[in-house]
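Take this structure first; my questions come after.
Other chains of the complex are left out, but the ones given are in their true place.
In order of appearance the chains are A and B, and numbering begins at 1 in each one.
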């Protein structure tokens, strides 16, 4: 497998260059501008006291997410969903995925009756926007929680974050499993899988789709191996970025 | 594992009673009213000549699907999406899943420039509505294709169906993997997975979500084993129903 060299010079098990610009926003309680190669996603975390009505009085917090693409983040300009007056299925699907992924590593009791809204806006798209969004959103979330702790909105001993979480795409191209697909690879993939994994290596989401021919169990296993390789590397990066000092410093 | 008996008397690896009433509709080219226990989904397949503009001239056909729930299919009445004026994320997500699942077993070249729209309307919901929908939709699709062959809209030798396809939910409840979750089980599941499988046993979709704690690789494997057990049984039933004579006879 390692003999294959991809169009952009990577080996099959290699991530694109990943950078996380923590504290990008002057406005949000937490933020990160993340790049997976040419894919750039601005992630902000907005902290507010209180929870939606249906959670009120539960003593628990809430974390939710919204994903969107700028109209010219892609090669051909897309119409704005605000102009169309409705949000498309893909947008809904990814927003829900990001929300679920982050909630999986948050102890809602420890968060208390507070809400964190994550916004992931794709500034430039080159494949893997949802996985970059999850990975960057975690950093924004962590900083928003730290901000709330400093402001005493959550207790000094509360540990709302149970673990880190990151995500990566994997796929089979011409029969070969590949890690972190760029757009040109994504459109050619027979099978496409997005995997969300905690820092401890446990699965939060596994979403595999046969775009071409259905896949068998051994292909599924190869893809999962590759994905775990990628998320392990991303977790290391997340921790390094967060250890580098408070956001904005 | 087999010692566990579920609330409704099933063993962990047992499907609910599944029935398929083929040719339920007098109007549609193909149809099936499918039940997974108390879950009832009416699936219709509407065949029309021609394809959407973006496929026109490709020589290939198109299969798409829409899923919806009647407002009182559930225990508490839900507002209609037509009244709210927008389709929710969950509805979008499931419609897209059904469409992808069916397209995975259709040879679009053999279908020719024809379109089949699948409608899956949940008349009663008790968990597993999306998996029942996929399983029933396959039967409606097969009959719509047979209808088109008889009407000579597709050639006598064309074989647009490459395989059967069915789906089932699996989940982990109190640490135990279970097949085909009813609603009361679904809300308690720590991990919830929907698996779409072809008649040959290949995966079309694997969508696993940690609702509670993240899951490890061995749990994932147990769930996949269980799912394949279920879809094998469903494929046998689909074939039996379709072999029983033309719809409406």
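Before moving on, here are some points about what is shown:
Just so we're on the same page, a contact is a pair of C-beta atoms (placed from the backbone, for glycine too) under 8 Å apart; a residue touches a chain by one contact, two chains touch by 3 or more.
Computed from a predicted structure; not experimentally measured.
Of 6 total copies in the complete assembly of this structure file, 2 are presented in place.
Definition applied: only the chains that are shown with their structure count from here on.
Rounded to the nearest 5, the angle that brings the Cα atoms of chain A onto chain B is 180°.
Separating the CA-averaged centres of chain A and chain B is a span of 29 Å. Within the complex, the chain B residues that touch chain A are 86-90, 92-93, 95-96, 100, 104, 163, 193, 197-198, 200-210, 213-217, 220, 224.
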